[in-house]
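One protein chain omitted, others in place.
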Amino acid sequence: MLIKEIREEVLEANLELVRRGLVLYTFGNASGISRAEGLIAIKPSGVPYEKLTVADMVVTDLDGKIVEGTLRPSSDIETHLEIYKHFPTVGGVVHTHSEFATAWAQAARPIPCFGTTHADSFHCQIPVTDELTSAEIANDYEKNTGIVICRLLQNLDPASIPGALVTGHGPFAWGASASAAAHNAVILEYVARMAYYTVSLNNEAHPISRELHDKHFMRKHGDSATYGQVKA
Amino acid sequence: MLIKEIREEVLEANLELVRRGLVLYTFGNASGISRAEGLIAIKPSGVPYEKLTVADMVVTDLDGKIVEGTLRPSSDIETHLEIYKHFPTVGGVVHTHSEFATAWAQAARPIPCFGTTHADSFHCQIPVTDELTSAEIANDYEKNTGIVICRLLQNLDPASIPGALVTGHGPFAWGASASAAAHNAVILEYVARMAYYTVSLNNEAHPISRELHDKHFMRKHGDSATYGQVKA
Amino acid sequence: MLIKEIREEVLEANLELVRRGLVLYTFGNASGISRAEGLIAIKPSGVPYEKLTVADMVVTDLDGKIVEGTLRPSSDIETHLEIYKHFPTVGGVVHTHSEFATAWAQAARPIPCFGTTHADSFHCQIPVTDELTSAEIANDYEKNTGIVICRLLQNLDPASIPGALVTGHGPFAWGASASAAAHNAVILEYVARMAYYTVSLNNEAHPISRELHDKHFMRKHGDSATYGQVKA
Partner (left out) sequence: MLIKEIREEVLEANLELVRRGLVLYTFGNASGISRAEGLIAIKPSGVPYEKLTVADMVVTDLDGKIVEGTLRPSSDIETHLEIYKHFPTVGGVVHTHSEFATAWAQAARPIPCFGTTHADSFHCQIPVTDELTSAEIANDYEKNTGIVICRLLQNLDPASIPGALVTGHGPFAWGASASAAAHNAVILEYVARMAYYTVSLNNEAHPISRELHDKHFMRKHGDSATYGQVKA
């Protein structure tokens, strides 16, 4: 897809965050990338969602230089760019301060896979980054936030772990497109919410078995997936 | 009722899950059976609820063979079929990943009967299955999920216990029809939510007495029920 | 007011419970009394709220004998009648299974007055009844539920304590009219919710001082009340 179309998809992905209750006021942001053109489209900084138009989506190159649009991009753009550079298969990135995912991030706890809802979308626990050092905060803070996320995932396929938590901050999610990233951010919040209830009910709750985890993830992902309809 | 009508009721039962906040995206599924015809109607796999039409409801025989409809049935169809085969009085089955019922399932805890809301609809605690074994997961996973549910209920009347929890997965509910099953799924979630709050407030909370439990269940069920209006 | 008008107010009070999220399906009921006529109007049993009309409100005398309407009254009518007989100043009664108030009832804990929201409407903690005995459950169960509520309040002014919890069941609220009773049921749920969060945050949380409690209650009640507008 070309950035012209992606810009529209990015607007829609941002609005999906509102529809699903993941953002308050101007919190959060979604972006998408045209790998062919080396351009991304991202939400502008601090503009209320209800006023956003396609033309407000800021288009930049992979150095963050604005090539289209009159507004400033999201203050988190450098984090998005770092994720795009590190993972060539990622097509969209979303950041929110959604309530339960942020609570796990603030509690500095990874989210264990307590059930098949989690296993359907994440092939492992949802990890949480280390704290950024004082030096990482002082200079290039937003870029360093992206670096700690990428370090956390190491060489894993981002499709098998489409989101992570930044300690003391909140969740980032990604996917093959901006809309897939938004979808994953919504599911991450849902999984975080149910995991919260689960540990409240049973502080000793244990993750599901590897076999069950694989079974569910593989029903929805990969060549042998059986979930959903055959693509036309 | 014939499958033609049941198909409409199944669509409505699926939409009821959306209206009551029990499902996210394509999560969950409802089905209904025509005992006379030996056919069931069930939600198609992975289709967003807002796009569902009656014609999308997949009709299959009791072996899961599609006899009407162009879409794949829900990936959980084998679980539904197992429940229909085991319990001849069940007319509808619903599966969701609703938040609180799923949390109890993930915590691997049965839901005690803490109050009359529970007693009005369930004649005992809401039980939770054992974990499936590796072998049960490896082959015929969805069918085996149905088998562990039926084993859990043993020879109980499914009308006296219209739902159960699958460990590490989520709730299944059933009833005399697809709409009754959806209704029971909604109540199960409501009961799960209040039971969650109850144990948070009092970790030693104890179930209501057998007498009170019976009194409330019998006000609503059986020949001497007094709740509601006289059927025309 | 005459029962003709009260019937309309009772319908509105029932619908207020829906608007405020206190009831699911056919749960809950509101009634009002015409002291002059010795008649009450109450929600019919088991009829969905969205279908209720004024004509559906059942009018009975104080023995529960139907004098107007073609439907069965709420199965809880005997509890309402008991409260009306015991407290001559009560003009309306509401019963719900609202989530947080019911959780406190299921946990068998009275709700301490942790803050001014509570103090504005209740002049003491919100008490919880003893369990009904087997004998009280076996015969005249609904009437006995009313009796344990009245016993709980003893000789207190029902205006100073406009609601209470029935152990293992849920809240009842009352007021000078059906709409006041519904209003108090909504506030009781709100207070129950915040008290739940409070004890979760601080298991040793203590009630506010008697002075602060009185100050707030008296700002809103009695001859020296200063809250609100001067009545025309």
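Per-chain numbering from 1; labels A, B and C assigned in written order.
Here is the rule we go by: a contact is a pair of C-beta atoms (placed from the backbone, for glycine too) under 8 Å apart; a residue touches a chain by one contact, two chains touch by 3 or more.
Every value quoted in this text rests on a predicted model; they were computed, and no experiment measured them.
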Partner chains on view for the chain not depicted: A, C
For the chain left off this view, which of C:V23, C:V128 or C:I187 is in contact with it? C:I187
Which residue, A:L2, A:L24, A:V67 or A:L156, contacts the hidden chain when the whole complex is considered? A:L24
For the chain that's not shown, point to the residue among A:A105, A:A164 or A:A185 touching it. A:A105
In the complete complex, the non-displayed chain touches which residues of chain A? 24-27, 44-47, 71-72, 75, 97, 99-100, 102-109, 131-132, 134, 137-138, 141, 168-170, 196, 199-200
Could I get the residues of chain C that touch the absent chain, sorted low to high? 114-117, 183, 186-187, 190, 193-195, 197-198, 200-202, 205, 208-209, 211-212, 215, 219, 226-230
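We adopt the following convention: only the chains that are shown with their structure count from here on.
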Give me the chains shared as neighbours by chain A and chain B. none
Separation of mean Cα positions, chain C and chain B [Å, integer]: 33
Where chain A and chain C are represented by their mean Cα positions, the distance between them in whole Å: 46
Touching two or more other chains in chain A are residues none
